[in-house]
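Our next item is subunit A:
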Amino acid sequence: MSSLNTQSQPGLLPIVKSMIARDMVLSARIGGSGFLAAVFFIIVVSLVPLGVGPQPEVLSVIASGMIWVGVLLASLLSLDRLFQADFEDGSMELFFLLPLPLPVLVLAKVVAFWLTTALPLIAVAPILGLLLNLPGPSFGALILALVIGTPGLSLIGSIAAALTMGLRRGGLLLSLLSLPLCVPILIFGVGSIAEGSMWNSSMALLLATTLIAIVVAPIAAAGALKLNMT
Partner candidate 1 sequence: MLIHANPKRFMDLSGRLLPYFSGVAGFLLVLGLYLALFVAPKDYQQSETVRIMFVHVPAALMTTFVYAFMAVASIVGLAWKHPVADMAAKAAAPIGACFAVLMLATGALWGQPMWGTWWVWDARLTSALVQLFLYIGYIALWEAIDEPTRAARAAAILAIVGVINIPIIKFSVEWWNTLHQPASLAKLDGPSIDPSFLWPLLIMMAGYVMFFATLVLLRTRTEILNRRMRSLHMAQVRVGEQVKSYG
Partner candidate 2 sequence: MAEFFSMDGYGGYIWPAYVLSVVILAGFVLVSLRSYRHAQKRVADLEANTSKAATTQG
């Protein structure tokens, strides 16, 4: 296995590129899981004023938190399909034959997931900010925090998705496993919007958390995938 990997090391990037392109084409053909996630996100956040009342002052206080919780839930719901779809139709077995280290495969899948699912969420977030009366200066921080934080969410979710691949009721378990792990990203994400400047200490901590996830998640998810394929 490993000798195979080192032999074809120069060809790594094209494979990764075509993996990402494949996933994006697939998600577009299936009818845009990213679109559905964004709609779900809008609906969840629109329910908040119905729950807590329409007072603008109240809404502006909880806006950033509700947007983050909405992003978290929307991406979790879509994470269910991250590996499961490939597992069910057998493509996962073919991926294992690729001269591609598994952690790189996970990274490629996560990048594609982020582009197709998280990016639409980030795109609608400012509109939801308007609906929830988010203070004007916070919009920039909101976008930046989401851009920095959502890769972390996707990466943490990829561990849970790999662990629950092929299990009965995997979707529910996936949420149960990944939600507690996502707490720091939620806290730093909301905190960085509350601090009122574009670049602040919460934002730095958010970035640090995502960077740790980049190191840990592909290895952990790769281990879990290997386990569930044998």
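Everything below uses one rule, namely that contacts are C-beta pairs under 8 Å (C-beta built on N, C-alpha and C of every residue); 3 or more make two chains touch, one makes a residue touch a chain; residues count from 1.
Behind the choice of candidates: all candidates are chains of the complex that A comes from, given by their letters.
Note that this is a predicted model, so its numbers are computed, not measured.
Every candidate listed (1 or 2) is part of this complex; the one in touch with subunit A, counting any copy, is 1. Those residues of subunit A lying in contact with candidate 1 across their complex are 159, 163-164, 167-170, 173, 176-177, 179-181, 183-184, 187-188, 191, 194, 202, 205, 209, 212, 216-217, 220, 223-224, 227-228.
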